[in-house]
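This structure is in structure tokens; I'll ask about it shortly.
All protein chains but one are shown at their positions in the complex.
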Amino acid sequence: MAGMKHIKTERVKDVKVKITWKEIVKQRELIILSIPFVAYVLLFSYAPLIGWVMAFQKYKPKDGFFGSKFIGLDKFKFLFIDNPDFIRVIRNTLAMGVINLVLGFVFAIAFALILNEVVHKGPKKFVQTVSYLPHFLSMIIVCGILKNALSIDHGIINEILVNVHILKEPINFFTYKSLFWWIVGFGGTVWKETGWNSIIYLAAITAINPDLYEAAGIDGAGRLRKMWNITLPSIKPTIFILLLINVGGVLNSGFEIQYLLTNGLVQSVSQTIDIYVLKFGISQNDFSLGTAAGIFKSLVSVILIFLANSAAKSAGEERLF
Amino acid sequence: MKKKAISILVCIVMVSSLFVGCGKNNSTDNKDADPTKGAASTATDATAAPKKIKEFTAFFDRQGIELNNDNEIKQIIAEKIGAECKETWLTGQTAEEAVGMLIASGEYPDFINWTPQLQDAGAVVAIDEYLDKYPNIKNFWSESQWNTLKQEDGHIYSIPQFGNINEKLMDTTQGGEAFWVQTRVLKWANYPKVESLDQLFTLLEDYYKANPTMSDGSAVIPFEVLCYDWYYFCLENPPQFLDGYPNNGRCIVDPLTFKVSDYNVTDTAQRYFKKLNEEYKKGIIDPEFMTMNHDQFLEKISSGRVLCMVEQKWDFQTAEDAIKTQKLEGCTYVPLGITIDPGMKSMYYAANEPAVLSGGLAITTSCKDIEGALQFINDLLSPEIITLRSWGVEGVDYLVGDDGLFYREQAMRDNAVSSEYKASHLSSYSYFPNFSGMNPDGKNAMTPETQPSEFFEGLTPEVQECLTAYDAKTYVDLLDYNVIDGYEQPWYPMWSFVGEMTTETPGGLAWTKMEETKKQYLPQVVIADSFDSSWSDYLAAYNKVKPEDFFAEIQEAVYDRIELVQGKRPTE
Partner (left out) sequence: MENTKLKYIKRHKKFNLKSSLYSLMIGLLLTVFVIITIYPILNTLAVSFNEALDSLRGGIYLWPRKWTLNNYSTVLHKQSIMTGLYISVLRTVIGTVLQLSVTALIAFVLSRKKFIFAKPINLLFVLTMYVNGGLIPTFLLNKTLGFTNNFWVYIIPGLLSVFNMLVIRTYMNGLPDSLEESAQIDGAGYLTIFAKIYVPLCKPVFATVALFTAVGQWNSWFDTMLYNRMAENLTTLQYELMKLLSSVSQLSGDANVSGLTNSSSSAQVTTTSVLAAATILTCLPIVALYPFLQRYFVSGLTIGGVKE
């Protein structure tokens, strides 16, 4: 098993280079190359942030950013103080975000690892092609299928469960608040996105040096051990980067699937921030509310990103910045 | 040197691409083509040279079918009146979002559906000064009706498109809400008189006991309630009808005292939901009703399994078509005007031309040819064009009998429901002003659907039998016939006011929260083990969101409308 230990992938060694004029001149090529990109990002991503001023105004499209009445933190007050519902909505969004995150990762990585084990190219290509197809189905179609599969009225899941005697009679899955988040997770993320999410990992796996496997084989490693000790650690950087990116996006756990699957009974657990904003903001021509919620989400995301990034840094792993 | 060249090239591409204006693929066909050019040429040439056809644009914040550019009837109309309009519809956004973006951009199509936000933004053009020049438009509504459209500055900015009854209503189908029941249920019980809620459910229970399954073995669903998303009106608004009131949409208005009351918390409401609760426990109501979505609802209706439901006809029309194609006997629906107790007058069907109007078609400040636009609307209201819009081309879409009545052959009827045909041939300019009721020729109905003879052709034998048994000739005859006088009840329908409320007012905010609360609690009330405790939970949550604010605002609006039409404000 000695060969295993060599799988420490070369990690970002923190190269501390002092910023001096000499160094700048030396790296001028890199600097010149990066200038257009920085300018681009400043223009297209940061300039629109002027719009954040809408959150502090009673924004009316005709008055624009500078003519609308200033109302300070009223919108934020509306969200957080006047309406206890919003806290519950944040909880829903966060819960579904975390569940989707974990499920998404576990299944995508597991699928990539398992698929990688298949030797014959034919079946492998076939399975991979099939796996990413659900990604292209619109959420409307996916929810339609989900609803039918879970229906109490001859839905296939109920039929199976009753036949193998796990259930005595069909149950209406959508009436249970406790199940809703998991239906969203498994239906929306695992079923729909596993194949698509695994593409990155499969690409990363191709970069692994074949000699490592040979060496391990000579040491007597079985396939399972090879997967666990070589393949998995080798894609760790990819995993970490994606994890970091997704942690920041945890409050964006969605809109469409929750909107399509909800009903009165599970409303209290299904409403996400985006749905709430739609109901109380956009549909009422209140763009300020939407912006205020957006600022909140951005704030949380940025905090999470910094925390996660420092954690990754201290663990010596690949990180965002 | 090579690398320097490449990096410079990259920089140039990046920077220059930022400044590419309309240079690249922005060729041709701006539909906002300058109409004044067209106006000049049409004025001068009365000779052989082809008329330049004015092109207008319109955007409607609704769903609609986009017509092909070479749509036949659109071109025929264009030839006749010298103008056409490209209509675009809502896609992938909410109406508020779409309109908000238009306002933010400051650029509008020529025509748009009026909203308070557009008015506020100064995006629409006052048209009252022009009205005298366009008689078709001016006479479309009465003086007092035009009066109700005046904004704060005294000008009129919009032309309401719908609700204008020409001569009389030719309604054969109940377009609005009712308790719809399958004909086979009525037939089985020998066409009894079913008036009250209890009578209806007893009938359903009896029929269900005798016929629990369809011919293919699938279970019958005696009563269905759709409450998915914005369709939840099926669940929540029967109490106003059950008490014999018409559809004011969100409240009850007493015609004598003008006082507004809340149909959600009346005794009738409690009785109604308690009844639903009992029926649910007996298995009469679909156990899935509270979680199904709209597609699942249509599936169930299309299968012919549902005996009865509260619904509006347009929502399940396609499902009924599916039933007809499957030739399921006795499974099409007729409306019943159910009230909470027998012997009450029901107002499910109310013929009415509203006295107080709001909204409608508006011309925007982006329109370069306001008079041309008004001329366009005016011409669309001429009798010949109206027939083209609503019936189609004679000989192709309909035929004229010796008695002057229009009729259609089966092939024509099939075409009328094909979306390809609609896009390529039919052009109704549906969101431009149009009449309902009779066609200007005085003989025929406005639309094929309301033409009595056409209507009869479309009836299945079972429905004919059913109607005859009740001494009715049309669906509407099965319900109590009511006329709501616009002057006597100028507030009607209140839903046109509620539709314009936003969360800016405490009433509007309360309304949004009330909706959320109702959606959440009403299904629970129906399926609860203990109705009473669930009902009080519902009331507690309902009262917490301050419905009194909402009703106070509505009350004010009712008084406003009365004052507007009758000239004086009722005193408390």
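Letters are used for the chains, namely A and B, taken in the order the chains are written, and counting of residues starts over at 1 for each.
The rule is short, and it goes like this: contacts are C-beta pairs under 8 Å (C-beta built on N, C-alpha and C of every residue); 3 or more make two chains touch, one makes a residue touch a chain.
None of the values given here were measured: they were computed from a predicted structure.
Asks: Can you tell me which of B:Asn69, B:Gln464, B:Ser530 or B:Asn543 touches the chain that was removed from the display?
Replies: Considering the complete complex, B:Asn69 is the one touching the chain left out.
Asks: Write down which of A:Val162, A:Leu179 or A:Ile241 is the residue touching the left-out chain.
Replies: A:Ile241
Asks: Sort through A:Leu73, A:Ile87, A:Val106 or A:Leu133 and give me the one touching the missing partner chain.
Replies: Only one of A:Leu73, A:Ile87, A:Val106 or A:Leu133 touches the chain omitted from view, namely A:Leu133.
Asks: Spell out the interface residues on subunit A facing the chain that's missing from view.
Replies: Residues of subunit A in contact with the hidden chain: 9-10, 12-13, 15, 17-19, 23-24, 27, 29-31, 33-34, 37-38, 40-41, 43-52, 54, 61, 65, 111, 114-119, 121, 123-134, 136-138, 140-142, 144-145, 148, 191, 194-195, 199-200, 202-208, 210, 213-214, 217, 220, 222-224, 226-227, 231, 237-238, 241, 245, 248-249, 283, 287, 290-291, 294, 297-298, 301-302, 305, 318, 320-321.
Asks: Which residue numbers on subunit B touch the omitted chain?
Replies: These residues touch the chain not displayed: 2-3, 6-7, 10, 14, 17-22, 24-32, 57, 62-66, 68-70, 88-95, 97, 100-101, 104-105, 109, 162-163, 171, 173, 175-177, 229-231, 233, 247, 249, 295-296, 298-299, 302-303, 312, 314-315, 317-319, 321-322, 325-326, 390, 416-417, 419-420, 422-423, 426, 428, 430-431, 434, 436, 446-447, 449, 493, 495-496, 499.
In this text, only the chains that are shown with their structure count from here on.
Asks: Note which residues of subunit B are touching subunit A in the complex, please.
Replies: 3, 7, 10-11, 14-15, 18, 94, 96-97, 99-101, 103-104, 117, 120-123, 227-228, 232, 287-288, 290-293, 295-296, 300, 502-504, 508, 512, 516, 519-524
Asks: Within the complex, which stretch of subunit A touches subunit B?
Replies: 29, 32-33, 35-37, 39-40, 43, 60-62, 64, 143-144, 147-148, 151-153, 172, 174-175, 260, 263-265, 267-268, 278-280, 282-287
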